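All protein chains of the complex are present and in place, except for one that has been dropped.
Here the chain labels run A and B in written order, and each chain numbers its own residues starting at 1.
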Amino acid sequence: MARVLMKGNEAIAEAALKAGAEGYFCYPITPQSEVAEYLAKRMDEVGGLFLQGESELAVANMLFGAASTGKRVFTTSSSPGISLMQEAISYMAGAQLPCVIVNIMRGGPGLGGILPAQSDYFQSVKGGGHGDYRLLVLAPSTIQESVDLMMLAFHLADKYRNPVMMIGDGMIGQMMEPVEFPDHYEEPELPEKSWVATGAVGRKPHVIKSLFLDPYMLEKNSWELHEKYDQMKKEEVRYELYKVSAKNKIMIVSYGTTARICQTAIDQLEKEGISVGMFRPITLFPFPEPQIHKEAIKKNINDVLVVEMSTAQMMEDVEKAVLGKKPVNFFGRTGGVVPAPEEVKEQIMMLIEKQKKTKAKKKA
Amino acid sequence: MNLSAMRFQPPAISGGIIIIVGGYGSGKSEVSINLARYLVTSQSETTGPVSIVDLDIVNPYFRSREAAKELEKLGITSVNPSGGQFYADLPIILPEIKGTIERREGTVVLDVGGDDAGSRVLGSLANAFEGAEYELLFVLNANRPFTATAEGCLKMMSEIETASRLKFTGIISNTHLLEETNEETILDGLRLSHRVSDETSLPVRFLSALENILDEIDPKLIDVPVLPLNRLLLKPWE
Partner (left out) sequence: MDQQNQTIFARPDAMTETVTHYCPGCTHGIIHRLVAEALDDLGVRENTLGVAPVGCSVLIYNYFDTDFLEAPHGRAPALATGFKRMRPDMVVFTYQGDGDLASIGMSEIIHAANRGEKFTTIFVNNTIYGMTGGQMAPTTLPGQVTTTCPAGRDVSRTGYPIRMVELLAALATPAYLQRVSVHTPQHIIQAKKAVRKAFEYQLEDRGFSLIELLSTCPTNWGMTPSEASKWLAENLLPYYPLGCYKDFDKAEGDK
(Lines give C-alpha, C1' and ligand atoms only; values in the text may rest on other atoms or scores of the structure.)
Protein backbone atom coordinates (compact mmCIF):
# COMPACT_ATOMS: atom_id res chain seq x y z
CA MET A 1 0.00 0.00 0.00
CA ALA A 2 1.24 3.51 -0.83
CA ARG A 3 2.22 6.04 1.79
CA VAL A 4 -0.63 8.24 2.95
CA LEU A 5 -0.73 11.27 5.15
CA MET A 6 -2.67 10.58 8.30
CA LYS A 7 -3.49 12.06 11.61
CA GLY A 8 -2.45 9.81 14.49
CA ASN A 9 -6.05 9.23 15.53
CA GLU A 10 -7.07 8.12 12.03
CA ALA A 11 -4.01 5.92 11.64
CA ILE A 12 -4.78 4.16 14.92
CA ALA A 13 -8.32 3.50 13.72
CA GLU A 14 -7.19 2.13 10.36
CA ALA A 15 -4.49 -0.02 12.00
CA ALA A 16 -7.12 -1.62 14.22
CA LEU A 17 -9.10 -2.59 11.14
CA LYS A 18 -5.97 -4.04 9.53
CA ALA A 19 -5.46 -6.13 12.68
CA GLY A 20 -8.95 -7.54 12.25
CA ALA A 21 -10.87 -5.51 14.81
CA GLU A 22 -14.59 -6.13 14.34
CA GLY A 23 -16.06 -3.94 17.06
CA TYR A 24 -15.39 -0.41 18.28
CA PHE A 25 -17.16 1.36 21.15
CA CYS A 26 -16.69 5.02 21.93
CA TYR A 27 -17.72 8.20 23.68
CA PRO A 28 -16.54 11.58 22.34
CA ILE A 29 -13.66 13.36 24.09
CA THR A 30 -10.92 15.69 22.85
CA PRO A 31 -8.23 15.08 21.66
CA GLN A 32 -9.20 11.67 20.25
CA SER A 33 -12.67 12.15 18.72
CA GLU A 34 -11.26 11.71 15.20
CA VAL A 35 -10.90 7.98 15.89
CA ALA A 36 -14.65 7.75 16.33
CA GLU A 37 -15.40 10.04 13.38
CA TYR A 38 -13.11 8.02 11.13
CA LEU A 39 -14.61 4.70 12.21
CA ALA A 40 -18.17 5.98 11.96
CA LYS A 41 -17.48 6.02 8.21
CA ARG A 42 -15.08 3.09 7.88
CA MET A 43 -16.76 0.43 10.07
CA ASP A 44 -19.76 0.36 7.75
CA GLU A 45 -17.48 -0.16 4.77
CA VAL A 46 -15.75 -3.16 6.35
CA GLY A 47 -18.88 -4.63 7.91
CA GLY A 48 -17.74 -4.12 11.50
CA LEU A 49 -19.56 -2.65 14.45
CA PHE A 50 -19.38 1.00 15.44
CA LEU A 51 -21.30 1.99 18.55
CA GLN A 52 -21.31 5.25 20.46
CA GLY A 53 -22.26 4.54 24.07
CA GLU A 54 -23.87 6.78 26.65
CA SER A 55 -20.71 7.16 28.77
CA GLU A 56 -17.20 5.82 29.04
CA LEU A 57 -18.49 3.70 31.91
CA ALA A 58 -20.95 1.99 29.59
CA VAL A 59 -18.49 1.87 26.68
CA ALA A 60 -15.88 -0.06 28.68
CA ASN A 61 -18.56 -2.49 29.82
CA MET A 62 -19.82 -2.92 26.25
CA LEU A 63 -16.23 -3.78 25.40
CA PHE A 64 -16.33 -6.39 28.19
CA GLY A 65 -19.45 -7.99 26.69
CA ALA A 66 -18.09 -7.79 23.15
CA ALA A 67 -14.68 -9.24 24.13
CA SER A 68 -16.49 -12.27 25.56
CA THR A 69 -17.41 -13.30 22.01
CA GLY A 70 -13.70 -13.74 21.22
CA LYS A 71 -13.81 -11.16 18.43
CA ARG A 72 -11.23 -8.39 18.35
CA VAL A 73 -12.70 -5.25 19.89
CA PHE A 74 -11.37 -1.94 21.11
CA THR A 75 -12.11 1.51 22.42
CA THR A 76 -10.28 4.83 22.48
CA SER A 77 -10.58 7.73 24.87
CA SER A 78 -8.60 10.40 26.66
CA SER A 79 -7.57 10.76 30.29
CA PRO A 80 -10.85 11.63 32.10
CA GLY A 81 -12.69 9.06 29.99
CA ILE A 82 -10.07 6.41 30.76
CA SER A 83 -10.60 7.08 34.47
CA LEU A 84 -14.27 6.19 34.01
CA MET A 85 -13.32 2.96 32.26
CA GLN A 86 -11.23 1.62 35.10
CA GLU A 87 -14.08 -0.42 36.57
CA ALA A 88 -14.51 -2.59 33.49
CA ILE A 89 -10.76 -2.71 32.86
CA SER A 90 -10.22 -4.27 36.29
CA TYR A 91 -13.04 -6.76 35.65
CA MET A 92 -11.64 -7.67 32.22
CA ALA A 93 -8.15 -8.15 33.66
CA GLY A 94 -9.66 -10.36 36.37
CA ALA A 95 -11.74 -12.34 33.89
CA GLN A 96 -8.76 -12.56 31.48
CA LEU A 97 -10.43 -10.96 28.49
CA PRO A 98 -8.44 -9.66 25.53
CA CYS A 99 -9.21 -6.15 24.29
CA VAL A 100 -7.39 -2.99 23.29
CA ILE A 101 -7.81 0.40 24.92
CA VAL A 102 -6.14 3.52 23.56
CA ASN A 103 -5.54 6.56 25.77
CA ILE A 104 -4.70 9.76 23.90
CA MET A 105 -3.58 11.60 27.01
CA ARG A 106 -4.41 15.19 27.91
CA GLY A 107 -3.45 17.23 30.94
CA GLY A 108 -4.97 16.40 34.33
CA PRO A 109 -5.87 15.93 37.15
CA GLY A 110 -9.60 16.47 36.93
CA LEU A 111 -10.98 17.99 33.78
CA GLY A 112 -7.48 19.36 33.22
CA GLY A 113 -6.98 20.67 29.70
CA ILE A 114 -7.02 19.41 26.14
CA LEU A 115 -3.33 19.75 25.34
CA PRO A 116 -0.80 16.88 25.30
CA ALA A 117 0.41 15.28 28.52
CA GLN A 118 1.94 12.04 29.79
CA SER A 119 0.49 12.27 33.26
CA ASP A 120 -1.51 9.02 33.09
CA TYR A 121 1.67 6.93 33.34
CA PHE A 122 0.88 5.64 36.84
CA GLN A 123 -2.75 4.97 35.95
CA SER A 124 -1.69 2.94 32.91
CA VAL A 125 1.23 0.92 34.22
CA LYS A 126 0.42 0.50 37.89
CA GLY A 127 -3.17 -0.62 37.41
CA GLY A 128 -5.74 2.20 37.35
CA GLY A 129 -8.53 0.09 38.80
CA HIS A 130 -8.77 -2.09 41.90
CA GLY A 131 -7.07 -5.40 42.53
CA ASP A 132 -3.85 -7.23 41.67
CA TYR A 133 -3.53 -6.78 37.93
CA ARG A 134 -1.44 -5.19 35.19
CA LEU A 135 -2.10 -4.06 31.67
CA LEU A 136 0.38 -4.49 28.88
CA VAL A 137 1.19 -0.88 28.00
CA LEU A 138 2.60 0.29 24.66
CA ALA A 139 3.84 3.83 23.96
CA PRO A 140 4.47 4.87 20.33
CA SER A 141 6.45 7.96 19.40
CA THR A 142 5.60 8.27 15.71
CA ILE A 143 2.44 7.75 13.69
CA GLN A 144 3.99 4.77 11.90
CA GLU A 145 4.85 3.26 15.27
CA SER A 146 1.27 3.91 16.41
CA VAL A 147 0.10 1.83 13.47
CA ASP A 148 2.57 -0.97 14.14
CA LEU A 149 1.92 -1.08 17.88
CA MET A 150 -1.84 -0.88 17.47
CA MET A 151 -1.76 -4.05 15.38
CA LEU A 152 0.64 -5.68 17.83
CA ALA A 153 -1.69 -4.69 20.69
CA PHE A 154 -4.43 -6.96 19.35
CA HIS A 155 -1.98 -9.82 19.00
CA LEU A 156 -0.63 -9.41 22.52
CA ALA A 157 -4.14 -9.08 23.96
CA ASP A 158 -5.03 -12.46 22.46
CA LYS A 159 -1.69 -14.03 23.32
CA TYR A 160 -2.02 -13.15 27.01
CA ARG A 161 -5.82 -12.91 27.31
CA ASN A 162 -5.29 -9.52 28.87
CA PRO A 163 -6.38 -5.96 28.12
CA VAL A 164 -3.63 -4.06 26.30
CA MET A 165 -3.40 -0.30 26.55
CA MET A 166 -1.69 1.93 24.04
CA ILE A 167 -0.92 5.40 25.35
CA GLY A 168 0.04 8.40 23.30
CA ASP A 169 -0.17 12.02 24.31
CA GLY A 170 -2.47 14.38 22.43
CA MET A 171 0.32 15.20 19.98
CA ILE A 172 0.40 11.56 18.78
CA GLY A 173 -3.35 11.72 18.21
CA GLN A 174 -3.45 15.09 16.50
CA MET A 175 -0.30 15.39 14.41
CA MET A 176 0.00 14.18 10.84
CA GLU A 177 2.76 12.06 9.36
CA PRO A 178 3.09 9.88 6.28
CA VAL A 179 2.38 6.24 7.10
CA GLU A 180 2.21 2.91 5.38
CA PHE A 181 -0.17 0.07 6.14
CA PRO A 182 0.46 -3.57 5.32
CA ASP A 183 -2.18 -5.19 3.10
CA HIS A 184 -2.90 -7.45 6.01
CA TYR A 185 -1.39 -7.92 9.42
CA GLU A 186 1.02 -10.85 9.60
CA GLU A 187 1.15 -12.31 13.08
CA PRO A 188 2.36 -15.50 14.73
CA GLU A 189 -0.29 -18.14 15.20
CA LEU A 190 -2.40 -17.90 18.33
CA PRO A 191 -4.10 -20.68 20.29
CA GLU A 192 -7.79 -21.23 19.61
CA LYS A 193 -10.13 -19.19 21.80
CA SER A 194 -11.65 -22.10 23.66
CA TRP A 195 -12.88 -19.87 26.49
CA VAL A 196 -15.48 -17.80 24.60
CA ALA A 197 -19.08 -17.59 25.84
CA THR A 198 -20.80 -18.19 22.54
CA GLY A 199 -23.24 -20.90 23.50
CA ALA A 200 -23.01 -24.13 25.50
CA VAL A 201 -23.30 -26.43 22.49
CA GLY A 202 -22.21 -29.95 23.43
CA ARG A 203 -20.09 -28.66 26.27
CA LYS A 204 -20.41 -27.39 29.82
CA PRO A 205 -21.36 -23.71 30.11
CA HIS A 206 -18.56 -21.13 30.07
CA VAL A 207 -18.81 -18.45 32.70
CA ILE A 208 -16.66 -15.37 32.21
CA LYS A 209 -16.23 -13.81 35.61
CA SER A 210 -13.86 -12.28 38.11
CA LEU A 211 -15.81 -13.36 41.20
CA PHE A 212 -14.15 -15.95 43.46
CA LEU A 213 -15.90 -16.08 46.82
CA ASP A 214 -13.42 -18.63 48.14
CA PRO A 215 -10.32 -16.60 49.11
CA TYR A 216 -8.04 -19.48 48.20
CA MET A 217 -9.50 -19.55 44.69
CA LEU A 218 -9.17 -15.79 44.37
CA GLU A 219 -5.58 -16.00 45.56
CA LYS A 220 -4.91 -18.74 43.02
CA ASN A 221 -6.38 -16.57 40.26
CA SER A 222 -4.25 -13.61 41.35
CA TRP A 223 -1.05 -15.70 41.29
CA GLU A 224 -1.97 -17.09 37.88
CA LEU A 225 -2.34 -13.54 36.64
CA HIS A 226 0.98 -12.68 38.24
CA GLU A 227 2.69 -15.52 36.38
CA LYS A 228 1.30 -14.10 33.16
CA TYR A 229 2.78 -10.69 33.97
CA ASP A 230 6.12 -12.36 34.70
CA GLN A 231 5.96 -14.03 31.30
CA MET A 232 5.33 -10.62 29.72
CA LYS A 233 8.42 -9.30 31.50
CA LYS A 234 10.46 -12.11 29.98
CA GLU A 235 9.03 -11.97 26.45
CA GLU A 236 7.55 -8.58 25.67
CA VAL A 237 10.00 -5.87 26.70
CA ARG A 238 10.51 -3.47 23.83
CA TYR A 239 12.72 -0.39 23.65
CA GLU A 240 14.92 1.60 21.30
CA LEU A 241 18.38 3.05 21.77
CA TYR A 242 19.11 6.36 20.06
CA LYS A 243 22.72 7.36 19.45
CA VAL A 244 23.87 5.34 22.44
CA SER A 245 27.67 5.02 22.36
CA ALA A 246 30.73 4.83 24.61
CA LYS A 247 31.17 8.55 24.01
CA ASN A 248 27.92 9.40 25.86
CA LYS A 249 28.32 10.97 29.27
CA ILE A 250 24.59 11.31 29.73
CA MET A 251 21.76 8.92 28.99
CA ILE A 252 18.27 10.33 28.48
CA VAL A 253 15.26 8.11 29.24
CA SER A 254 12.13 9.34 27.52
CA TYR A 255 9.11 7.93 25.66
CA GLY A 256 6.42 9.00 23.21
CA THR A 257 6.38 12.56 21.92
CA THR A 258 8.93 13.68 24.50
CA ALA A 259 11.43 11.23 23.00
CA ARG A 260 11.00 13.01 19.64
CA ILE A 261 11.83 16.31 21.29
CA CYS A 262 14.86 14.75 22.98
CA GLN A 263 16.02 13.37 19.61
CA THR A 264 16.08 16.88 18.18
CA ALA A 265 18.04 18.08 21.22
CA ILE A 266 20.49 15.14 20.88
CA ASP A 267 20.99 15.84 17.14
CA GLN A 268 21.66 19.51 17.77
CA LEU A 269 24.09 18.75 20.60
CA GLU A 270 25.90 16.24 18.40
CA LYS A 271 26.63 19.05 15.93
CA GLU A 272 28.07 21.02 18.84
CA GLY A 273 30.34 18.07 19.70
CA ILE A 274 28.37 16.88 22.72
CA SER A 275 27.44 13.21 22.70
CA VAL A 276 24.22 12.19 24.41
CA GLY A 277 22.31 8.92 23.99
CA MET A 278 18.70 8.04 24.67
CA PHE A 279 16.92 4.97 25.97
CA ARG A 280 13.32 4.99 24.75
CA PRO A 281 10.99 2.48 26.40
CA ILE A 282 8.33 1.26 23.95
CA THR A 283 6.63 -1.05 26.45
CA LEU A 284 5.92 0.79 29.70
CA PHE A 285 4.62 -2.43 31.21
CA PRO A 286 6.67 -4.58 31.10
CA PHE A 287 9.14 -1.78 31.85
CA PRO A 288 12.63 -2.36 30.43
CA GLU A 289 14.13 -2.35 33.90
CA PRO A 290 17.15 -4.64 33.48
CA GLN A 291 17.92 -3.09 30.09
CA ILE A 292 17.95 0.44 31.52
CA HIS A 293 20.08 -0.78 34.40
CA LYS A 294 22.61 -2.30 31.99
CA GLU A 295 22.89 0.91 29.97
CA ALA A 296 22.97 3.21 32.98
CA ILE A 297 25.77 1.44 34.83
CA LYS A 298 28.13 1.64 31.85
CA LYS A 299 31.37 3.35 32.86
CA ASN A 300 31.02 6.31 30.50
CA ILE A 301 27.59 7.33 31.85
CA ASN A 302 27.77 9.92 34.61
CA ASP A 303 24.12 10.94 34.70
CA VAL A 304 20.71 9.69 33.70
CA LEU A 305 18.15 12.30 32.67
CA VAL A 306 14.45 11.40 32.61
CA VAL A 307 12.33 13.69 30.41
CA GLU A 308 8.55 13.36 30.44
CA MET A 309 5.38 15.45 30.31
CA SER A 310 4.41 14.83 33.92
CA THR A 311 5.70 15.70 37.35
CA ALA A 312 8.04 12.68 37.47
CA GLN A 313 6.00 9.50 37.09
CA MET A 314 8.12 7.23 34.87
CA MET A 315 11.01 8.73 36.87
CA GLU A 316 10.13 6.35 39.73
CA ASP A 317 10.52 3.31 37.51
CA VAL A 318 13.81 4.57 36.11
CA GLU A 319 15.13 5.12 39.65
CA LYS A 320 14.06 1.58 40.49
CA ALA A 321 15.93 0.33 37.42
CA VAL A 322 19.13 2.27 38.11
CA LEU A 323 19.14 1.18 41.76
CA GLY A 324 21.11 4.20 42.92
CA LYS A 325 24.15 3.27 40.80
CA LYS A 326 24.03 6.60 38.93
CA PRO A 327 22.35 9.92 39.68
CA VAL A 328 18.89 10.05 38.07
CA ASN A 329 17.87 13.60 37.14
CA PHE A 330 14.49 14.80 36.01
CA PHE A 331 13.12 17.37 33.61
CA GLY A 332 9.41 17.62 33.02
CA ARG A 333 6.74 19.96 31.73
CA THR A 334 3.11 19.15 32.32
CA GLY A 335 -0.46 20.40 32.13
CA GLY A 336 -0.32 20.54 28.35
CA VAL A 337 2.97 22.43 28.10
CA VAL A 338 5.22 20.62 25.64
CA PRO A 339 8.95 21.03 26.30
CA ALA A 340 11.06 22.57 23.53
CA PRO A 341 14.29 20.89 22.35
CA GLU A 342 16.15 23.97 23.65
CA GLU A 343 14.90 23.32 27.18
CA VAL A 344 16.19 19.75 27.04
CA LYS A 345 19.54 21.02 25.76
CA GLU A 346 19.70 23.46 28.63
CA GLN A 347 19.18 20.63 31.13
CA ILE A 348 21.96 18.64 29.52
CA MET A 349 24.33 21.60 29.59
CA MET A 350 23.58 22.05 33.28
CA LEU A 351 24.41 18.40 33.91
CA ILE A 352 27.66 18.76 31.98
CA GLU A 353 28.60 21.80 34.07
CA LYS A 354 27.84 19.81 37.21
CA GLN A 355 29.96 16.92 35.98
CA LYS A 356 32.87 19.27 35.26
CA LYS A 357 32.69 20.73 38.76
CA THR A 358 32.60 17.27 40.35
CA LYS A 359 35.60 16.26 38.31
CA ALA A 360 37.48 19.43 39.32
CA LYS A 361 36.64 18.79 42.97
CA LYS A 362 37.92 15.25 42.75
CA LYS A 363 41.20 16.44 41.25
CA ALA A 364 41.61 19.07 43.95
CA MET B 1 10.44 38.14 -2.68
CA ASN B 2 11.68 34.58 -2.80
CA LEU B 3 12.96 32.55 -5.70
CA SER B 4 9.88 30.36 -6.18
CA ALA B 5 7.55 33.32 -6.16
CA MET B 6 9.52 34.81 -9.02
CA ARG B 7 9.70 31.63 -11.09
CA PHE B 8 5.99 30.83 -10.95
CA GLN B 9 2.89 32.76 -11.83
CA PRO B 10 1.35 34.19 -8.60
CA PRO B 11 -2.26 33.41 -7.57
CA ALA B 12 -4.75 35.79 -9.18
CA ILE B 13 -6.52 36.65 -5.97
CA SER B 14 -6.74 40.28 -5.04
CA GLY B 15 -8.80 40.25 -1.85
CA GLY B 16 -12.37 40.08 -0.60
CA ILE B 17 -13.89 37.20 1.34
CA ILE B 18 -11.84 34.05 0.86
CA ILE B 19 -13.09 30.89 2.52
CA ILE B 20 -10.69 27.98 2.79
CA VAL B 21 -12.31 24.57 3.28
CA GLY B 22 -11.39 20.95 2.62
CA GLY B 23 -10.89 17.58 4.20
CA TYR B 24 -9.33 17.05 7.62
CA GLY B 25 -5.62 17.52 7.41
CA SER B 26 -5.59 18.75 3.82
CA GLY B 27 -3.45 21.68 4.94
CA LYS B 28 -6.10 24.40 5.15
CA SER B 29 -4.50 26.27 8.03
CA GLU B 30 -1.04 26.48 6.46
CA VAL B 31 -2.64 27.55 3.16
CA SER B 32 -4.77 30.18 4.90
CA ILE B 33 -1.84 31.64 6.79
CA ASN B 34 0.38 31.73 3.74
CA LEU B 35 -2.37 33.17 1.57
CA ALA B 36 -2.96 35.95 4.09
CA ARG B 37 0.77 36.64 4.09
CA TYR B 38 0.89 36.69 0.31
CA LEU B 39 -2.08 39.06 0.10
CA VAL B 40 -0.72 41.49 2.65
CA THR B 41 2.76 41.59 1.09
CA SER B 42 2.05 41.34 -2.66
CA GLN B 43 -1.48 42.55 -3.18
CA SER B 44 -1.69 45.35 -0.63
CA GLU B 45 -2.94 47.82 -3.24
CA THR B 46 -6.19 45.90 -3.65
CA THR B 47 -6.73 44.05 -0.40
CA GLY B 48 -7.37 46.80 2.09
CA PRO B 49 -6.79 45.65 5.68
CA VAL B 50 -6.27 41.86 5.85
CA SER B 51 -7.64 39.69 8.62
CA ILE B 52 -7.58 35.95 9.20
CA VAL B 53 -10.38 34.21 11.04
CA ASP B 54 -9.82 30.84 12.69
CA LEU B 55 -13.16 29.10 12.27
CA ASP B 56 -11.84 25.67 13.16
CA ILE B 57 -14.29 24.18 15.63
CA VAL B 58 -13.23 20.59 15.09
CA ASN B 59 -9.47 20.53 15.60
CA PRO B 60 -7.99 21.07 19.03
CA TYR B 61 -4.34 21.49 17.89
CA PHE B 62 -2.43 22.85 14.88
CA ARG B 63 -4.91 25.64 14.21
CA SER B 64 -4.11 28.88 12.44
CA ARG B 65 -4.57 30.74 15.72
CA GLU B 66 -1.18 29.33 16.78
CA ALA B 67 0.45 31.60 14.18
CA ALA B 68 -1.46 34.70 15.34
CA LYS B 69 1.59 36.51 16.73
CA GLU B 70 3.65 36.01 13.58
CA LEU B 71 0.77 37.26 11.43
CA GLU B 72 0.16 40.33 13.54
CA LYS B 73 3.77 41.36 12.99
CA LEU B 74 2.88 41.59 9.28
CA GLY B 75 -0.18 43.71 10.02
CA ILE B 76 -2.69 40.89 9.62
CA THR B 77 -5.52 41.01 12.15
CA SER B 78 -6.13 37.63 13.66
CA VAL B 79 -9.62 37.00 15.01
CA ASN B 80 -9.33 34.37 17.74
CA PRO B 81 -10.73 33.69 21.19
CA SER B 82 -8.52 35.28 23.83
CA GLY B 83 -7.16 34.23 27.20
CA GLY B 84 -7.67 30.62 28.28
CA GLN B 85 -10.32 30.20 25.58
CA PHE B 86 -7.56 30.41 22.98
CA TYR B 87 -6.73 26.80 23.89
CA ALA B 88 -10.31 25.59 24.23
CA ASP B 89 -11.95 22.99 22.02
CA LEU B 90 -15.26 24.79 22.49
CA PRO B 91 -17.08 25.90 19.36
CA ILE B 92 -16.45 29.58 20.06
CA ILE B 93 -17.79 31.78 17.27
CA LEU B 94 -16.91 35.30 18.23
CA PRO B 95 -19.37 38.08 17.31
CA GLU B 96 -16.44 39.84 15.61
CA ILE B 97 -16.39 37.12 12.98
CA LYS B 98 -19.84 37.94 11.72
CA GLY B 99 -19.00 41.64 11.87
CA THR B 100 -15.81 41.13 9.89
CA ILE B 101 -17.72 39.32 7.14
CA GLU B 102 -20.63 41.75 7.08
CA ARG B 103 -18.50 44.87 6.88
CA ARG B 104 -17.35 43.90 3.37
CA GLU B 105 -14.24 46.00 3.82
CA GLY B 106 -10.77 44.78 3.15
CA THR B 107 -9.88 41.13 2.91
CA VAL B 108 -10.88 38.26 5.16
CA VAL B 109 -9.35 34.80 4.98
CA LEU B 110 -11.57 32.29 6.77
CA ASP B 111 -9.76 29.16 7.89
CA VAL B 112 -12.53 26.59 8.34
CA GLY B 113 -12.35 23.18 10.06
CA GLY B 114 -12.12 19.96 8.10
CA ASP B 115 -14.81 18.00 6.22
CA ASP B 116 -18.51 18.80 6.21
CA ALA B 117 -18.39 18.64 10.01
CA GLY B 118 -16.01 21.59 10.07
CA SER B 119 -17.93 23.48 7.39
CA ARG B 120 -21.24 23.40 9.27
CA VAL B 121 -20.14 26.54 11.07
CA LEU B 122 -20.47 28.45 7.77
CA GLY B 123 -24.15 27.52 7.68
CA SER B 124 -24.61 29.32 10.99
CA LEU B 125 -23.12 32.44 9.40
CA ALA B 126 -25.33 32.22 6.29
CA ASN B 127 -26.96 35.60 6.98
CA ALA B 128 -23.61 37.34 6.97
CA PHE B 129 -22.75 35.91 3.55
CA GLU B 130 -26.06 36.94 1.97
CA GLY B 131 -25.44 38.87 -1.21
CA ALA B 132 -21.70 38.81 -0.65
CA GLU B 133 -19.15 37.96 -3.30
CA TYR B 134 -16.82 35.33 -1.99
CA GLU B 135 -14.27 32.73 -2.95
CA LEU B 136 -14.97 29.24 -1.58
CA LEU B 137 -11.82 27.23 -2.21
CA PHE B 138 -11.40 23.48 -1.76
CA VAL B 139 -7.97 22.46 -0.48
CA LEU B 140 -7.14 19.16 -2.10
CA ASN B 141 -4.49 16.79 -0.78
CA ALA B 142 -4.42 13.57 -2.80
CA ASN B 143 -2.48 11.78 -0.07
CA ARG B 144 -5.34 11.95 2.42
CA PRO B 145 -7.49 8.83 2.70
CA PHE B 146 -10.89 10.33 1.79
CA THR B 147 -9.63 12.57 -1.05
CA ALA B 148 -7.29 10.18 -2.81
CA THR B 149 -9.63 9.81 -5.81
CA ALA B 150 -11.76 12.18 -7.90
CA GLU B 151 -14.90 10.40 -6.60
CA GLY B 152 -13.77 10.95 -3.00
CA CYS B 153 -13.13 14.64 -3.66
CA LEU B 154 -16.49 15.15 -5.41
CA LYS B 155 -18.30 13.44 -2.54
CA MET B 156 -16.58 15.60 0.03
CA MET B 157 -17.12 18.78 -1.99
CA SER B 158 -20.80 18.10 -2.28
CA GLU B 159 -21.03 17.39 1.47
CA ILE B 160 -19.21 20.62 2.22
CA GLU B 161 -21.49 22.64 -0.08
CA THR B 162 -24.54 21.21 1.67
CA ALA B 163 -23.17 21.89 5.14
CA SER B 164 -21.81 25.38 4.38
CA ARG B 165 -24.76 26.52 2.19
CA LEU B 166 -22.18 28.10 -0.14
CA LYS B 167 -20.94 27.24 -3.64
CA PHE B 168 -17.38 26.39 -4.58
CA THR B 169 -15.49 28.84 -6.77
CA GLY B 170 -12.24 26.93 -7.13
CA ILE B 171 -9.71 24.32 -6.09
CA ILE B 172 -6.35 24.65 -4.37
CA SER B 173 -3.97 21.84 -5.25
CA ASN B 174 -2.11 21.25 -1.98
CA THR B 175 -0.98 17.65 -2.28
CA HIS B 176 1.88 16.83 0.05
CA LEU B 177 3.37 14.16 2.33
CA LEU B 178 4.97 16.63 4.76
CA GLU B 179 8.76 16.12 4.81
CA GLU B 180 8.48 13.26 2.32
CA THR B 181 6.96 15.48 -0.39
CA ASN B 182 8.79 15.49 -3.70
CA GLU B 183 8.16 16.68 -7.23
CA GLU B 184 6.19 13.55 -8.05
CA THR B 185 3.88 14.04 -5.06
CA ILE B 186 3.05 17.56 -6.18
CA LEU B 187 2.53 16.70 -9.84
CA ASP B 188 0.40 13.64 -9.02
CA GLY B 189 -1.74 15.87 -6.86
CA LEU B 190 -2.04 18.48 -9.60
CA ARG B 191 -3.25 15.80 -12.01
CA LEU B 192 -6.00 14.84 -9.56
CA SER B 193 -6.90 18.50 -9.09
CA HIS B 194 -7.28 18.86 -12.86
CA ARG B 195 -9.51 15.79 -12.97
CA VAL B 196 -11.72 17.24 -10.26
CA SER B 197 -11.63 20.57 -12.10
CA ASP B 198 -12.84 18.87 -15.30
CA GLU B 199 -15.66 17.12 -13.43
CA THR B 200 -16.82 20.25 -11.62
CA SER B 201 -15.88 22.95 -14.15
CA LEU B 202 -14.21 24.76 -11.28
CA PRO B 203 -10.77 26.29 -11.92
CA VAL B 204 -7.63 25.19 -10.07
CA ARG B 205 -7.05 28.63 -8.56
CA PHE B 206 -3.52 27.82 -7.53
CA LEU B 207 -1.12 25.13 -6.39
CA SER B 208 0.55 25.46 -3.04
CA ALA B 209 3.70 23.68 -1.92
CA LEU B 210 6.71 24.17 0.28
CA GLU B 211 9.17 26.62 -1.17
CA ASN B 212 12.25 24.39 -0.99
CA ILE B 213 10.54 21.71 -3.09
CA LEU B 214 9.17 24.25 -5.58
CA ASP B 215 12.69 25.53 -6.09
CA GLU B 216 13.61 22.22 -7.69
CA ILE B 217 10.63 21.92 -10.03
CA ASP B 218 10.66 23.05 -13.64
CA PRO B 219 8.04 25.85 -13.82
CA LYS B 220 6.85 24.49 -17.15
CA LEU B 221 5.46 21.42 -15.38
CA ILE B 222 2.99 23.47 -13.40
CA ASP B 223 0.28 25.06 -15.54
CA VAL B 224 -1.52 26.90 -12.74
CA PRO B 225 -0.52 29.81 -10.48
CA VAL B 226 1.59 28.89 -7.45
CA LEU B 227 1.59 29.94 -3.83
CA PRO B 228 4.89 29.03 -2.16
CA LEU B 229 4.43 27.94 1.45
CA ASN B 230 6.49 28.56 4.54
CA ARG B 231 5.42 26.32 7.37
CA LEU B 232 4.36 28.15 10.51
CA LEU B 233 2.49 25.37 12.33
CA LEU B 234 5.36 23.21 13.47
CA LYS B 235 5.60 20.18 15.71
CA PRO B 236 7.41 20.76 18.99
CA TRP B 237 10.58 19.04 17.82
CA GLU B 238 10.74 20.73 14.41
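Note that contacts are C-beta pairs under 8 Å (C-beta built on N, C-alpha and C of every residue); 3 or more make two chains touch, one makes a residue touch a chain.
Nothing here was measured: the structure is a model prediction, and the numbers come from that model.
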Chain not shown, its touching partners among those shown: A
Options A:Met6, A:Ala19, A:Leu39 or A:Ala88, residue touching the unrepresented chain: A:Ala88
Selected residue (touches chain absent from view) among A:Ser55, A:Ser245 or A:Asn300: A:Ser55
Residues from subunit A at the interface with the omitted partner, ascending: 22-23, 25, 49, 51, 53-55, 57-59, 61-69, 71, 73, 87-88, 91, 95, 197-202, 205-211
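Everything below uses one rule, namely that only the chains that are shown with their structure count from here on.
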Whole-Å separation of chain centres (CA-atom averages), subunit A against subunit B: 35
Parts of subunit A lying in touch with subunit B, wherever the complex brings them together: 3-7, 10, 14, 30-31, 34, 37, 41, 113-116, 170-171, 174-178, 257, 260-261, 263-264, 336, 338-341
Contact set on subunit B toward subunit A in their complex: 24-25, 59-62, 87-89, 117, 141, 143-146, 148, 176-178, 180, 235-238
